[in-house]
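All protein chains but one are shown at their positions in the complex.
We just call them A, B and C in the order they show up, numbering each chain from 1.
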């Protein structure tokens, strides 16, 4: 986190900061796990509350549980603000907003009686789990995945714009061929059908009725079935590259500036300079030994 | 673009050419972005116009918008023709035809009153986006993808002819096993069902009714589910190869003719010849220095 | 092909053999293309004939076309038998049986009046296309694919036996949870549903009705969605390996017997022996030149 208190901060705040914002002490880890459990439980309560029969029977229990979790999260948020040097900076950050969203809707219902549509906003709480994953050991894995995603992004964007054009043209074609009775009532509706078909979802709510429509559908389905190879291939290649590059250090050779060395390399592959700054070049000793003979 | 005006062309045409056909000046980039926005907006208008309730309410607005875009595209087309040395060559090229198709249908409705079925033709406008992507930075990505596609084309074609045979045989089998009541009214209909099943789309409009039919369906589905690995594997392998080969230069070694060098290589890996023609071989200096001692 | 006539065979048979069984002369290529066209046309006729409305209108035309193709294929088969030294060997081979199957059903209808169910057998004609693909240039591509398939076969078999166990257990579980009214009438029916769900086909003809059933379905679907990575990953890895190994020659080093050399290698990577038997080792000349000085 970027909100470290100044070193001279008083004891309680510093200790709170370590427990709440970090993850390397037993106390901090216990806090993280308790928080994840509380988030998952509160999300489960919101979900179960949306089932009518459960709401009728356990509505009151859910109501008190929701308020318990909201109070807990509010206290947590207060503590977060209390132990930070620059709380406004935190409240404007992504996780600060998510933390605020986790508690605000329940309080709002008190003030604005009709605000019952805020259920979804309340479910944004699940995003808080990301912060804890980030604190835990999943950082390396996420970095590798995001690294590969970032590299394949442009190709996948290109792939998607091509897909959208294909979908537009197939949708327009089917709109003219098929009748509105079969469900092809407009081009956007045809596009919905084309995406349902091409992504191989295939709900079956809109289905071609004519022979010509079926022939075109067949082409679209075979295209969708085989074209999935494109993003998969691109992403696979990038993951392989990312894994391979983890084997390379990012430090440049002090001799020639060459930048791509395996982490296990001891000498620069281009100019032979000794790379490991923590130990001494064994050749040096040889040179020293040989010095009198050589010169 | 291949339609550069001769260097001696007058100022306005040259300037127009740079704005319309190229993408490296601020004016040209603004033109590209304006064009993409206009294309997307005109396509959106066509789509919304196909929804009956929207057409009834905003039909007139859509009508005027469509004419505005058509006029804009017509002016653009006229400018393109004006600033080119060989406009006929351009009009016979792929993008020339697409540009013409973008405006012709709307004008045709004026002349031929009943030509309302040209909606799809009008939607071909989206293809114009490709030209702009081509001008922008997506060329490298597309080249890599197309390169990998071209290399895996033969294997994917082979895969598809095998798939089509499998589909034909399964369709014929199901046609004899299942009754027409279940939807298997003819072999082409069975093939439609087989493709819907094998590509894992699964609309559910035609479904096996007998136990034997279900057993065969199960085999077809498992086949379709696992066989997707084939194009994906082939394409992945080719993307990896393309990425790897980007690291190799295509220039042959002047010493031995060897062709596969990393772009960062300075010496031929086979015969040791200095490869970088723009700078001088550092060994040469050594040789020069050592010359008297060596001989 | 393995059915070469003896070198002393008379002219006509040898010429026929080259045209029919091979693919390297213009005549043979024309024959191949004509055969593919005839096969595809006869298959199309069989398919269209299965559509009731077409059969009623063009039934007679289809009947004569079918007989024309059957006669053509019969003549072709007679010529194949005529120009071979060992026709019985050919007739017992895979392609011999397919060739026989291509013509027999139509003749059988003449002898056995009620043999109308032989339509599917007739469609086995499409398999003849494989023989022509084999003759044409697709051999290399098919070899690479089959090579990779053969290598990943054991892993994919293992994957499938694991999948079938998962399906059996999920099917049994759903059979006890869901009622027969929802479609889960027996364990085999539940297995059909489980395969439809796991392969992401999702017809929707059988769908879980209870909450518990839906929860289990969700797990099965997520499993099927993500587990496809296994065969794809295995096959991708094997294709990559096959492509890479194409770069290696299969000939052993004459010096040390080492077997894995890049095709472009000139010296054995282990013992330095000269590998290219068609040209001379350039080092030899050096040695010869240097011989007097060295010894």
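As a convention for this text, a contact is a pair of C-beta atoms (placed from the backbone, for glycine too) under 8 Å apart; a residue touches a chain by one contact, two chains touch by 3 or more.
Just so it is clear, the structure is predicted and the values come from calculations on it, not from any experiment.
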{"item": "Contact partner of the left-out chain, one of B:96, B:188, B:202 or B:224", "value": "B:202"}
{"item": "Hidden partner chain, touching residue among C:65, C:103 or C:240", "value": "C:240"}
{"item": "Per the touch definition above, residue among A:43, A:65 or A:173 touching the missing chain", "value": "A:43"}
{"item": "Absent-chain contact - pick from A:109, A:123 or A:223", "value": "A:123"}
{"item": "Residues from chain A at the interface with the omitted partner, ascending", "value": "43, 46-48, 50-52, 117, 119-120, 123-124, 126-127, 129-130, 133, 138, 141-142, 144-145, 148-149, 156, 159-160, 163, 188-189, 191-192, 195-196, 198-205, 224, 228, 231-232, 234-240, 243, 264"}
{"item": "For chain B, residues in touch with the removed chain", "value": "200-204, 232, 236"}
{"item": "On chain C, residues whose C-beta touches the chain left out of the figure", "value": "154-155, 157-159, 161, 164-165, 168-169, 172-173, 175-176, 185-189, 191, 197, 200-204, 207, 211, 214, 217-218, 221-222, 224-226, 228-230, 232-234, 236-237, 240-241, 260, 270"}
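Just so we're on the same page, only the chains that are shown with their structure count from here on.
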{"item": "Option reproducing the contacts of A-B, where over half of them reappear, out of B-C or A-C", "value": "B-C"}
{"item": "Distance from chain C to chain B - Cα centre to Cα centre, in angstrom", "value": "29"}
{"item": "Between chain A and chain C, centroid-to-centroid distance (C-alpha), Å", "value": "41"}
{"item": "Multi-partner residues of chain B (at least 2 other chains)", "value": "159, 188-189, 191, 200-204, 224, 228, 232, 234, 236-237, 240"}
